[in-house]
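Of the protein chains in this complex, one is absent; all others appear in place.
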Amino acid sequence: MVDFFQNTIDGVMIGSSYGLLALGFTVIFGVMRRLNLSYGPSIMIGGYLGTVLYLNHGAGPLVVAGAVVLGAAIAGVYVERLCFAPMKAGAGIASMVSSFAIWMQLEQAAILVLPRHTYPFPPLATGATLEFGPFFVRIDHLIMLVCALGLAAAVQVTLYRTRFGLALRAIIGHPVAAHLVGINVRRAMLLAFAAASAIGGVAGFLVLAVDQQVTPMFGMWATLKGLIAMMIGGLGSVPGAVVGGLLLGVIETHSQWYFGPQFRDLIAYVVLFAFLVARPGGLFGRAPSPDITTPQKA
Amino acid sequence: MDDYLIGVLSNIGVISFIALSAYLLLLTGEISFGQQAFFAIGAYAAGIATALWGWPLALALVWGAAIGGAAAVLVGIPTLRLHGLYFAIATLAFAEMVRILFELFRYQITIDGELVGPDGADGFRNIRYIFDNNIDAFQFLLLIYALLAVVLLGFVLLERSRLGVIFRMIGEDETLAGLQGVSIAHHKVLAAGISGALAGIGGGLYAHLTTYVEPRIFDVMLGVHSLAYGLIGGLGTALGPLLGVLIDIGVLESIRALSGYRMIIFGGLVALLLIVRPRGLLDENVVHKIGRFWRRISPWARRPGLNTGNRNNLTGGRP
Partner (left out) sequence: MRSIICTAAAIAMLALCGLEGAHAQVRAKAGVTCKPGTEKLQYDCIIKLANSKTNEPLSGLTLTVGADMPSMPAAHNVRPVGAAEDQEKGTYKARIVLEMYGDWALRLDLSGPVRDRVVKRLRFERDRVGETTPARAPGRHRH
């Protein structure tokens, strides 16, 4: 029983990083209605920038964190300018494939700068733990959870309590009408994209600091985990992204504990598939049909 | 031809099969991130058939295609009502499940004092059919392209047939197609099955070409690549995905001098291309224009009748 609760705690902690990744994804998908496959690799670029500063200039965790977030946001803006801004309505697949091409580009750029398979990444709180009776919680995990909940709240407040959020929701609801009432759609999209990538950067920094290593595979990992958590939680829902992430984390730790490491991902995918087939809207979604192959209908 | 060229051409041919399988689904309006699963299933099925059961290659390839197609139908049925991103992620989830299952899959028997067969994450070595039967690389290349030619011919016939029109109609507007009395479910499962079989043949050829497969060959990268080929080359004709493969593998070879930077250059080029031509180089409009030009200059081309006129309305002119 202790194991069960400890696993659940670990799952929630690890899941908070998935939730953070899904949060950024949700903002991008919500605003663009398009899939940015380069989301993870953008974060990886931030991670590599932070690693370079750490290795060559001995930067501390705060500077590294800033560099990761900034790097991710810049890479995100680059992706938006190249793959999303110039695409016409109805070219959703082209945007997606284009973002995949940029993924290849970013990955090779990272390998050129740091060619080894893995590099060390500065730890946060060096894996210290807190004890609650029989249970342990890592401090860096706790920071991750707090960040996830805090950022989710911030995104929710921004969307529903600010003018910028109002503009974004107008764009989500009807981009053409939003343009007609004087909202600068292109600028809002760029801002949303940069903000989403920066949120991803926060997630990336925390995950890398917990792992204490960075690899070029991080990009694919981040895209996949963010995508799964977002789909389980429900497309376009901010609470859904966080809850989906936490649920994914709990499922993964339990399956790893009871069935072994290979079943960890297997069961996560089985759950995802089952969710999509039985309840495509996820936990919080309203099961709309955001068809990325056709332009948004009025 | 030297070995190197034969190797590159063989690779282009084999990858074309999975590109065509993703393209067929794109025609019906579905994005699949999971064609690599059927490629993997075909590769393992055909490899097991020749290496473990001693089947002839022809039978093994047919078997791989059949298993690939059957698996695709099995996935196609529960995912019928999913569209767009939902369908894409469902196929992705399935493909990753398949990949992980192959990491757990062990089936080895002793042949001539040696263990042969899939060994989990360590892969499936010694699919030695072409060595045991003295088939050289060039003969195998011819085999690949003979099969590819048959598949392309099939696509040409498909585009001219009622079935092809229905596929594109579903891709254009499913509801409208349904109103025309087309059985959507039936045709979507059919398209999924054919595309699974295509990927299965490709997988079988790949396994025998390299003599060695391992689960991580079949990860998301392969699936997204095969999807991208159709979009780079163009969605107007089955030659589009082939052109995409040729550009990716062929052109990359020719800019070998820049080997450290090639993905940077190539990725940028693809992104720029898609801005200018969001439905690829050979998109519907280009194909339509070429077709019209051909009909004008060719004395023995079919005159546009009721049938072809209809098709042009359906397939051309997407904005």
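Order of writing sets the chain letters: A and B. Residues in each chain are counted from 1.
By our rule, a residue touches a chain if its C-beta (ideal position, glycine included) is under 8 Å from a C-beta of that chain, and two chains touch if they have at least 3 such contacts.
Since this is a predicted model, take the numbers as computed values, not measurements.
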Option from B:Leu52, B:Leu80, B:Leu101 or B:Ile135 whose C-beta touches the chain left out: B:Ile135
Touch with the omitted chain, as defined above, among B:Leu222, B:Ala238 or B:Leu274: B:Leu222
Contact with the hidden chain (one of A:His57, A:Lys88 or A:His117): A:His117
Touching residues on subunit A - with respect to the absent chain: 10, 14, 17-18, 108, 111, 115-118, 127, 129, 136, 138, 207-208, 210-211, 213, 215, 217-218, 221-222, 225, 261
Touch residues of subunit B, complete complex, unshown partner: 3-4, 7-8, 11-12, 14-15, 56-58, 61, 112-114, 121, 123, 125, 128, 131-135, 139, 142-143, 146-147, 149-150, 153-154, 157, 160, 206, 210-212, 214, 216-217, 219, 221-222, 225, 248-249, 252-253, 259-260, 262
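Convention: only the chains that are shown with their structure count from here on.
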Chain centre separation in whole Å, for subunit B relative to subunit A (CA means): 30
Of all residues in subunit B, those that touch subunit A in their complex: 26, 29, 31, 78-79, 81-86, 88-90, 92-94, 96-97, 100-101, 103-104, 220-221, 224, 227-228, 231-232, 260-264, 266-268, 270-272, 274-275, 278-279, 319
Interfacial residue positions of subunit A with respect to subunit B in the complex: 29, 35, 37, 82-83, 86-88, 90-98, 100-105, 107-109, 112, 220, 224, 227-228, 231, 235, 262, 265-266, 269-270, 272-273, 276-277, 280, 289-293
